[in-house]
Each structure stands twice: as structure tokens, then as C-alpha cells.
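Note that one protein chain of the assembly has been removed; the remaining protein chains are unaltered in position.
Note that the chains take the letters A and B in the order they are written out, and that residue 1 is the start of every chain.
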Amino acid sequence: MSLLRVRDLTVAFGRRPPVVRGISFDVEPGQRVGLIGESGCGKTVTSLAVMGLLPDNARISGSIRLGDVEVVGSSDRAMSELRGDELTMIFQEPMTALDPTMRCGRQVAEVLRLHSTAAPGAARERVLVMLGEVGFADPERIANSFPHELSGGQRQRVVTAMALINSPDLVICDEPTTALDVTVQATVLKLLDRVLASQNAACLFISHDLAVVSELCSDVLVMLDGEIVERGTASGIFTDAQHPYTKGLVATSRLDLVEPGSRLPLVEDFYAGAER
Amino acid sequence: MTADKEMFAAVGLTRVFGRGAGRVLALEGVDLTVRRGERLGVVGESGSGKSTLIRLLAALDTPTAGSVSFEGQPVTGRPERELGFLRRRVQIVFQDPRASLDPRMKVRRIITEPLRSPMIRAELGDLDPDARVRELMEAVGLDYADADRYPHEFSGGQRQRIAIARALAPKPHVLIADEPVSALDVSVRAQVLNLLDDLVDRFGLTMIFVSHDLRVVRHVCSRAIVMRQGRIVESAPTASLFSDPQTDYTRALLAAIPAFRGA
């Protein structure tokens, strides 16, 4: 049975036309799916819908099943039991995802304590182990630091530790490396790859950058104007894209294939007519 | 190399922020020459000093030590009112067009803002603003009919085009592009890069292109400097930067480029 099963999901805000229009997809246990598209295509709204975190003025229809729980129409209370436990999220901006007034160790421990009955001492021990797992050589020091004392990459690793300490079934990553430096991005991606594998967690990875997605995901969903226009394995998308938009995405992200100084291919080049 | 070929010359450029315990050495003894017609890449991560460097070149900040000259004329230490020659000839395109365009100004006023500056008018004379807006909007691929709209009515890529049009308005000699595509979607990136490429050729501009992305720098620039912690760690033609990096840091940057698994 699929871990996450989304069917005919439609989301609209207020009286405006829907931003997500009848999309369906599955995520199997342990599977890593990249959800790719440009800003405004509805990918973040999709991830918030799965988390049950859409604002009050959102109108949502269709079905989102996580294991045997239906997310659509589920109470916030029921969802908060899932969130942080079976279902976690890593956001783009690690600074806003962390409480500036709380030491990092306590923030990670908080997630643990909310969803288990571990004794404080044991919790502390698990937090330190988890911080070690996300690549900190000195977990003790990091645990005693406030978020502003850490670099962007370190913060994102703390957020990753928070997201993975309860061994979730599904981790949603919303552009987790966009705000980071390139070398830090590479480190965080490697780390995500490792911890997701070691916990056998599934992942829905949202990004506008096909190159980043290809580092982590086996499967790709391509989203355009609220619809999924193409889906397939990552390698299949690269070698044999069908939809013109996907072809354009692949071409624009392969800077390495273009002769320096020559004209870069555009997404528009792959549409036969002027219309998109 | 003769002086008339030098656009910018910076010697021993140092910038220190704050003092005491909070003292930050943002730039330390940077020497740099930018030649006329060159496309120079400035590569570095946050904290490398690349933003400080371009602010000093554009005389938006004053160095703690060292000096900058532009087209053979000294810049450092001169009062603002004597910098007209630089203000007109050096223009900047910023990283995020959501932040670099005043949300309460219409596109027409944004693009003509440089032309209203007394300093630039003294250099350039009065241009017909409406004709200039039309010319510039067409040059960057925007529809002149949209001149009386506000920035938020445009997509990210279009907004960056507006910022480019503004930078071109005073007919500059040097375009400093500060991470001009890193706030944009990958799919829009190519459009803006192609546009910059065209415009630099068409107007014979010198370009200083700041980026953290070596792939983009290789595509756009002929030569690049790699900066780290306020110093230039490597300076080379971009091709050899890729084929034969001289420092560990450059190698680390190259290794960080996402590889296309399964491609």
C-alpha cells in the first residue's frame, strides 16, 4: 500500500481560481519523489496541503491519504499528532523554522518529547546522537547554542535533525537548500541522502532546480500551472522527456552541456507554437 | 597594459566593519584590474567579500584602506558631488528584483529614475524620457504598453528585465550584475542570461558578474576571480578554472555543482 496517496487534489484560495488543479500521485514507503516546477506552479501549496497546514481561506477538495489517515477534513488536533512524528517537514529558511529564544538541543528534544514518553536524560542522549548523525562533530556544543550563533548550513542541519529524530515515514522538503551557499548545499544534500537512507524514510522533495532534485530523488513529478504534466523516473525525465515544458526544464538546467558564451536554450524553444 | 584600457583599478582594497570584539574584516588587501570590454566573474559564497567589493567599486561605500580608480580617475576620497562620471558610467543590477524595484513606483518612473538624477543629467544632457523608456523596454524584451504598471504585476524574470532596463538608462560603460539570476527560477535563468549576453555585446559594455554558481560564471565570463573570506584566492580564465583549478577551495566549489545522477 502506498504511504502517501493523493487523489484529485484541488486547492483554491478565496474566490480565486484554483492554484492546484486535480492532481494525483503516490509516494511509496522509502521512495523519494521530486516535485519540480517554477514559482507559482502550486508545488508549495501541495506540500502544505499534505501537511494539513493550509491557511483558513483555502478551499480544498479531493483526497490525501497518509497511511490509513485521511488528511483532507482532518482536525488540526489529529494532524498535529501526525506532524513531527510520522510526517515532518524541512523548510526553505532554517532561521524562521527555529525558535530564536531556545537552545537548539532543547528544540530538537521538544519534538521528541511531544511524540514519545522518553525520560529527559534519555531524550538528551538521543538528541546528541541525532545531532551527530546530521554531521556535527561536537553535538554537545551545537545543542547548547542558540540558532543565531550558527551558520545557515548548521541551522539547516539542526532542522534536519528535528525532522528526522522521530524516524518519520515521510519527510517533506520545501527547497531546503535554496537559501544556502553552494558548498553548504552540497553538504546538506549528501547528509539528507544519508539520513533518509539510514532511516528508510520516504521524501517529497520540492524544488525549482532539476539538478538538485536529481541528486536526491529517484522519481520526478513535473508541475505546471497547478497540474502535473509529466511523471517518471529521474533518469527517464532527463533522457526521454515527453512534455515540451519538461524538455525545456531539462535543457535550461543543463548549463554544462552548452558551449560557454553561446545562446542558452529556453523553455519556450520547446513549444512548437507561441502558446504555452 | 596601458591605462586607457583599464576600466577599474583597485589597489590594496580593505574594508573593516565595526570595531572591538565585533570587528569584521570583510575585505583584505584586494588588488584588481578590470579591463575595458571584459566580462569578469566574481565567484564566492556568503561572507566572501564579493558584495563589499562591488559596493566599493561602485563608490557606494568607502574603503578602510586602499583605493579605487575608474577610467584612470581616482574615486576613493573624492566627495560625492565629484563622482558624476562614475555614477553615470557604472550601473548595478541587483540580485532580487522584488527588493531592488520600489513597489510604489510605476515601471516608467523606475526606468527613468537615473535620468532624473541631477548628477547624471549633467553628464548626459536631457533625454526624452518617454522615448528612452520605449527604447529600453524594447531592448530588454518588455512591452512598452506595460510602462504604467507596478512591479508586482510582473513575474520574477520580467522584474529583473525592468532592473536591467533601469541600469542601461544612463548609457553606462560598466554593468555590475550582483547575482542577477540566483533569485530566479532555473527555467527563467536562461532568458536573463541570454539577455545580458546580448546587451553587453550590443552596447559594448564591460561586465562584472557576481555569482556563487561557477556554471553560470563559466557560461558568461571569460575571466573570473574566486573570493573567500575577503581575499582573492584564485584568478584565472574561466576555462582553466574548470579544467585546472589551483586551490582546494575552487576544487570544492566545482565539486559542489550538483551532478546529474542518471542523466
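By our rule, a residue touches a chain if its C-beta (ideal position, glycine included) is under 8 Å from a C-beta of that chain, and two chains touch if they have at least 3 such contacts.
In the analysis below, contacts and distances are computed from a predicted model.
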| item | value |
| --- | --- |
| The complex's invisible chain, by UniProt name, from "Diguanylate cyclase", "EfeO-type cupredoxin-like domain-containing protein", "Peptidase E" or "ABC transporter permease" | "ABC transporter permease" |
| Contact residue for the chain not shown (choose from B:15, B:50, B:166 or B:218) | B:166 |
| Residue of B:14, B:48, B:91 or B:191 in touch with the missing chain, whole complex considered | B:91 |
| Positions on chain B contacted by the hidden chain, ascending | 58, 60, 80, 83-84, 87-88, 90-92, 94-96, 99-105, 113-114, 116-120, 163, 166, 170 |
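One rule holds for everything that comes next: only the chains that are shown with their structure count from here on.
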| item | value |
| --- | --- |
| Cα-centroid distance, chain A relative to chain B, in whole angstrom | 32 |
| Residue ranges of chain A touching chain B (in the complex, touch as defined) | 38-40, 152, 181-186, 189, 208-212, 214-215, 233-235, 238-239, 248-249, 252-256, 258, 260-261, 263-267 |
| Complex interface listing, chain B residues touching chain A | 45-46, 155-156, 185-191, 193-194, 197, 212-216, 218-220, 238-239, 252-253, 255-263 |
